[in-house]
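Take this structure first; my questions come after.
All protein chains but one are shown in place.
Note that the chains are named A, B and C in the order they appear, and that numbering of residues resets to 1 at the start of each chain.
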Amino acid sequence: MTARKGLLERLREGPVIGDGGFVFQLEKRGYVKAGPWTPEASVTHTDAVRSLHRDFLRAGSDVMQAFTFYATEDKLVNRGNKAGETIGVDKINRASSKLAREVAAEGDALTLGGISQCPSYLSGMSKDDVKAEYRKQIKVFVEEEMDFLLCEYFEHIEEMEWAIETCKETDKVVAASMCIGPEGDMHGVSAAECAVRMARAGADVVGVNCHFDPFVSLEALKKMKEGLEAAGLKPFLMCQPLAYHTPDAGKQGFIDLPEFPFGLEARICTRWDMHKYAREAYELGVRYIGGCCGFEPYHIRAVAEELAKERGRFPPGSDMHDAWGKGLEMHTKPWVRARANREYWEKLMPASGRPYCSSMSCPDNWGVTQGDSVLKQQATSTSSEEIAKLKAMQDQKKA
Amino acid sequence: MTARKGLLERLREGPVIGDGGFVFQLEKRGYVKAGPWTPEASVTHTDAVRSLHRDFLRAGSDVMQAFTFYATEDKLVNRGNKAGETIGVDKINRASSKLAREVAAEGDALTLGGISQCPSYLSGMSKDDVKAEYRKQIKVFVEEEMDFLLCEYFEHIEEMEWAIETCKETDKVVAASMCIGPEGDMHGVSAAECAVRMARAGADVVGVNCHFDPFVSLEALKKMKEGLEAAGLKPFLMCQPLAYHTPDAGKQGFIDLPEFPFGLEARICTRWDMHKYAREAYELGVRYIGGCCGFEPYHIRAVAEELAKERGRFPPGSDMHDAWGKGLEMHTKPWVRARANREYWEKLMPASGRPYCSSMSCPDNWGVTQGDSVLKQQATSTSSEEIAKLKAMQDQKKA
Amino acid sequence: MTARKGLLERLREGPVIGDGGFVFQLEKRGYVKAGPWTPEASVTHTDAVRSLHRDFLRAGSDVMQAFTFYATEDKLVNRGNKAGETIGVDKINRASSKLAREVAAEGDALTLGGISQCPSYLSGMSKDDVKAEYRKQIKVFVEEEMDFLLCEYFEHIEEMEWAIETCKETDKVVAASMCIGPEGDMHGVSAAECAVRMARAGADVVGVNCHFDPFVSLEALKKMKEGLEAAGLKPFLMCQPLAYHTPDAGKQGFIDLPEFPFGLEARICTRWDMHKYAREAYELGVRYIGGCCGFEPYHIRAVAEELAKERGRFPPGSDMHDAWGKGLEMHTKPWVRARANREYWEKLMPASGRPYCSSMSCPDNWGVTQGDSVLKQQATSTSSEEIAKLKAMQDQKKA
Partner (left out) sequence: MTARKGLLERLREGPVIGDGGFVFQLEKRGYVKAGPWTPEASVTHTDAVRSLHRDFLRAGSDVMQAFTFYATEDKLVNRGNKAGETIGVDKINRASSKLAREVAAEGDALTLGGISQCPSYLSGMSKDDVKAEYRKQIKVFVEEEMDFLLCEYFEHIEEMEWAIETCKETDKVVAASMCIGPEGDMHGVSAAECAVRMARAGADVVGVNCHFDPFVSLEALKKMKEGLEAAGLKPFLMCQPLAYHTPDAGKQGFIDLPEFPFGLEARICTRWDMHKYAREAYELGVRYIGGCCGFEPYHIRAVAEELAKERGRFPPGSDMHDAWGKGLEMHTKPWVRARANREYWEKLMPASGRPYCSSMSCPDNWGVTQGDSVLKQQATSTSSEEIAKLKAMQDQKKA
């Protein structure tokens, strides 16, 4: 294991391909609950989590990220969640880490332990309290010998800095990505400034993940790159966007879209969108290229195939996927065989089959963030009265 | 195992839930190649096929259909396919049957062996030749003790009758579904007449599968039901449609849509569409309710949840899915918690995020069918000259 | 004047081109009020009505139809309308007839007096009462020497028959068109049967007008033609559809669409749609080809230009309109000059510039018709209580 090249060495050599989003894909497969986004699946449905790791490995992922999204202890006991009590933060993070390591060893992949923003910060708790939450996860990652650490899905640069600092208490390589778009963080800090502060806090790799589609995310990356260059900083850049088209999302991204999370199907990117994404990301100088919510194995495979020349290899899964639709040469219908060419798929403007639906949505725009009382953590379940009240607030905002 | 209730007994008691489509889902997971739709995955990627069976079992499927789509011998050697030679029809069908039986035993599911239309028919070969193809598969299904047989995905009622007759050479219960819409089969036979002929040929269960979305398919079912009633026939009805919206597909269904098969994402149905589908199918009197291409485990779960009352149980997978978005009560953002109610999701008209794309497409309209030379089976790969010629024909038709 | 060829003679020689809709165009120019669709504009704003006649004459119309839509006496006193009392049915119809005659004489156009369905019928009044309403208008048309009569915009074949019978009390040629689509009249009579009954009642020309777009209307015409042929009848066919795309309208047409009447802009047909309409109508055998609501002068000009070869002449207005965009050869921008060709405009799929709007709407579906109390005529204005009650009914139907 020690002979394997580390992340930074690989990034220096060429593009590193991340994996796709676990919570959305496992929700569709039936093993994760939307809302709490239950990371305890690594304990309760180990086979399902392992299968998804294998799917991504086969698709070309160079990194097996332990499935630990929202697995801080404060999140595991928030709003009626029982996982913190019945299973516990240590057991979940450890099981996830072991799974990642097991599958990574089946290929030549790196392992990764990730932490995300936590309810304690949104509730306005202290820096020490927030860091304490992270240390519980990081301790496991170190003990389970994850190759590097990632602070991802942060909406506030301040909390991100605390998270990076906590990671830097170890000797691991640290990557950092915020779930922001070109408009910057929720406190009004620009994308460029966020990038500079992530790098200065010690991140070796910086970028964005989640919340926006590949193309909106690359706009944010472009601003980050400009900010870093102006500051004379040179971290690697990473991008792990949604696989959902979000030209209409506001500052807070797809969470604000009315389709989130159970009506996003019509927004799912095609594999051809991902070819375009991979190429544009690479040309912008991004070297850690992966995906987040909505990315399925075939999306990652498309990224790996687009960059096959740069990487000197096709992903293992290309044995069941011919580039640019060439497999259709074996279709029984001649007019489908006629589609077995790159030009056809590059030019296609896919229809939605939904003539009563529009192209864009007006996002919910609550405009509240850290410190607002409505965001405070609470241990008890949300009551039906609270839901009714929130629904009324929402209706009023829409009127 | 003998104590288990058979298909007809179950259908008499209430709705039986089928599974979803294997070829499209396994293609996205990375184990099946689009074009030849390689059923040999049961041999080459056993774990992946088993995982998908388990996902559907957990989602509520009462039937584990062996993954044998397009696994006739003539298909396995068509247009450069090597699977017939290197693996063979017996081995593929047997491995698939065993997998279905293995997972079915983990629940209380029935096993099913299915046959589909074959290139020999399209090429204009004789009834005996076509039946001989089917017998190679059916022999395995009998030896592997599949609970019942299904003739599915037939575009011509004539070939369907041959297939049913071949199945009836065994003593198995036989179900039959054509991949047609309200306009009927490719030779101009109405949907109503197709239903009558399937029933008269001996099918105990008749209906449609694939090629059209749930709502277009139910229109076809309605015509079938009327035809059967007029003829005094009473088979059970089955429906296993696409999970893609296809209001714009022509007579030959989604294969004619320009998005087939690599640009269909924007057409994917939501879980709420499936609630509606399950309710409408049940009210029409359909008792075998499942899905085909595009149906993922969560779509089947939605069908099972909608019919939970009629079936007296929720699917196992509902432990990770609260009805009508109730799990969102645990979301950190208040405006997402406000979506934790049925009315919100029933009313949602999801946007596509694709402002440069239309709602509907003009289908390719080649209008060729059985007997046309361009449909003839050939053992050799399609050449690039042939593709260029087909592409030119397509461009001309579009102009 | 007597030397002019009459309608039937012209129809025998080739296509006769009608005019476009007066109420919608005059509403946009500022001289007609939407709701009562005030035909008294011929008295109060004579110049504006004359100008529109001239625009249509120049565009190629062969017929100047007196602006007498909804000018029965019962309509002029319905729901707070004062025109019946202050001006009177005789004066309005007479002024309109004179204007039509004046402008017709400036070209070689025919004059036409038209009657439409009246509130008395919807209110359930007797045949005699309804006929009496029509006689007041027809008397004026005869005295003002209109060349022929038209019964148009009828939703019920029964009332249409009464109207034709009343017209047949004169010796004028009678044309008849219903505002129905392929689904037939409001009492469930098929389009084919409606056509047969119009012809049998004595109409020399039969067809449809208003309520549906050109292409839906031609579907209705096709059914009418089949019905007439089956019955061995040979009247001329006429079509005067909307210039609004209505693929989503229900049985009652565009009135049911939520955009009616103040939000229809996005549905307006282009001139190229009208070329297509004129060609398809002509090929179906329709010989009286015009328009209704939404048709502006340039739409009629497009019809006249498409049929220029069949008619042996271009309309006068073509001096300011080169066919298929050729005038763009004089545009300053080269990329606009590149659009100066037929292929460009025939292939164009125009975008709406409205990414938050859908392609299709769900029509209001009240399903009430003649005899329903809510449709009864009343002399007094609608009260705000009534509006509130209707709005509540509508909201309930939408929920």
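Here is the rule we go by: a contact is a pair of C-beta atoms (placed from the backbone, for glycine too) under 8 Å apart; a residue touches a chain by one contact, two chains touch by 3 or more.
What you see is a predicted model, and the numbers here were worked out from it, not measured in a lab.
Engineer: Counting contacts across the entire complex, name the shown chains the missing chain touches.
Structural biologist: The undisplayed chain, in the complete complex, is in contact with A, B, C.
Engineer: In the full complex, which of C:Arg29, C:Lys168 or C:Lys276 touches the chain missing from this view?
Structural biologist: Touches the omitted chain: C:Arg29.
Engineer: Check each of B:Asp74, B:Glu155, B:Asp248 or B:Asp364 against the chain that is not shown and name the one that touches it.
Structural biologist: Answering carefully, the residue with contact to the hidden chain is B:Asp248.
Engineer: Among C:Gly14, C:Pro247 or C:Gly371, exactly one should touch the missing chain; which is it?
Structural biologist: Residue touching the absent chain, from the options given: C:Pro247.
Engineer: Tell me where the left-out chain touches subunit A, residue by residue.
Structural biologist: Touch with the absent chain occurs at residues 349, 355, 358-360.
Engineer: List the residues of subunit C that touch the chain left out of this view.
Structural biologist: Counting over the whole complex, subunit C touches the hidden chain at residues 27-36, 38, 41, 47-48, 51, 54-55, 58-59, 78-81, 119, 122, 213, 244-248, 255-272, 296-298, 301, 317, 320-322, 325, 327-341, 344-345, 348-361, 364, 366, 368, 374-375, 381-382, 386-387, 390-391, 393-394.
Engineer: List the subunit B residues touching the unshown chain?
Structural biologist: Here the touching residues of subunit B are 248, 355-362.
Throughout what follows, only the chains that are shown with their structure count from here on.
Engineer: Which integer distance in Å separates the CA centroid of subunit B from that of subunit C?
Structural biologist: About 48 Å, centre to centre.
Engineer: Can you tell me which residues of subunit B touch two or more of the remaining chains?
Structural biologist: As it turns out, subunit B has residues touching two or more other chains at 349, 355, 358-360.
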